[in-house]
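For this view, one protein chain was removed and the others were kept in their places.
Here is chain A:
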Amino acid sequence: MRTITYSYGAEFNLLEVLAPAMGGSIEGNFIKGNNELYEGTHFVMPFDNRVSALLVDATYKESALLEYRTGVDYFVGMYFHVIKEDINFIQKDESTLVGRQDYNLLIVDSLLDFDYVVDNGVNTYVVCIFIYKSALKEYMDKIPILKSLSKDVFNAKKNTIISMDRMSMDSSILINDFRKIPYDSPLFELYFKGLIYKLIGNYLEQLLTKKIIISKVMNDDVKSIIASKTKLLESVDGIFPGVDFLAKQACMSPSKYKKLFTKISGLSPGTFFYSNKLVLAKELLETGKYTVSEVSDKLNYANISYLAKRFNSKYGIFPKEYQSLL
């Protein structure tokens, strides 16, 4: 297994650290590489002197241990993972799985060292946002319910920040939308900036509404909910199977299933299902290959007008209009 160490931190000198570590070449803000270790692209974007962002899109050709070392204490990293397979996240000899069926949003203090173990052939797509603690504290102070917390949270002696979470559905939709933009687009930078701000905004909202809470240790119930959620997503073009059926599959009572599901995703199973259906409907319309009625048939809507009604209430525009104005 290969070991790669990133020691970044001061001044967000990510380009200079990442390129030699991975053996890629720097092109503007991109690092592109295709060697025996990996094939992929990194994109680094400094925002102002307190916020910086990094996009990692790499497929590893051999198993690797990635060590993250910063040695400074003044920023927090938010890592949004979009990964099909699981990777191991190791912190203080404790290993946690990160991936589609596990945690996919990590928030880690720069003070903490951590490692990833990535297997051969795994594609990692990670959006990282680095924010100075001083900046984050300012924003949190504006939010009344978090204000009392922020004093302790940002006291390095009392607390180091580490949180494992699942990103909200909105965040994952945002990232998926963003992935459609090719790296060579002249507007890549603009869209990336847009994405980062929206992700921060979304996360703060998530904190505000506090709908999503997962205890630090993920128990089996939570895991089976997440698995059932993934299954639900795979059959999103069908008919909603009903909570009773889903609960049975996950070996829980319907009421427990519904409660846990809502806690984890912030939406009830039905709402989650139907919102994802609409996301798919929008994507199908964007391809330009289908008419509205074909989309409605494909996704098992009872009739077009119902699809149109739901679509309009979610996106503020009717599907036909959406397609014609694309």
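Assume a residue touches a chain if its C-beta (ideal position, glycine included) is under 8 Å from a C-beta of that chain, and two chains touch if they have at least 3 such contacts; residues count from 1.
Methods note: contacts and distances are computed from a predicted model.
Its UniProt record calls the unshown chain "AraC family transcriptional regulator", which is the correct pick from "Phosphoribosylformylglycinamidine synthase subunit PurQ", "ABC transporter permease", "AraC family transcriptional regulator" or "Peptide/nickel transport system ATP-binding protein". Considering the whole complex, the residue from A:128, A:167 or A:195 that touches the absent chain is A:195. Interface note: of A:65, A:117, A:204 or A:280, the residue touching the hidden chain in the full complex is A:204.
Against the chain not shown here, chain A presents residues 139, 142-143, 186-187, 190-191, 193-202, 204-205, 208, 282, 315-317, 321-323, 325-326.
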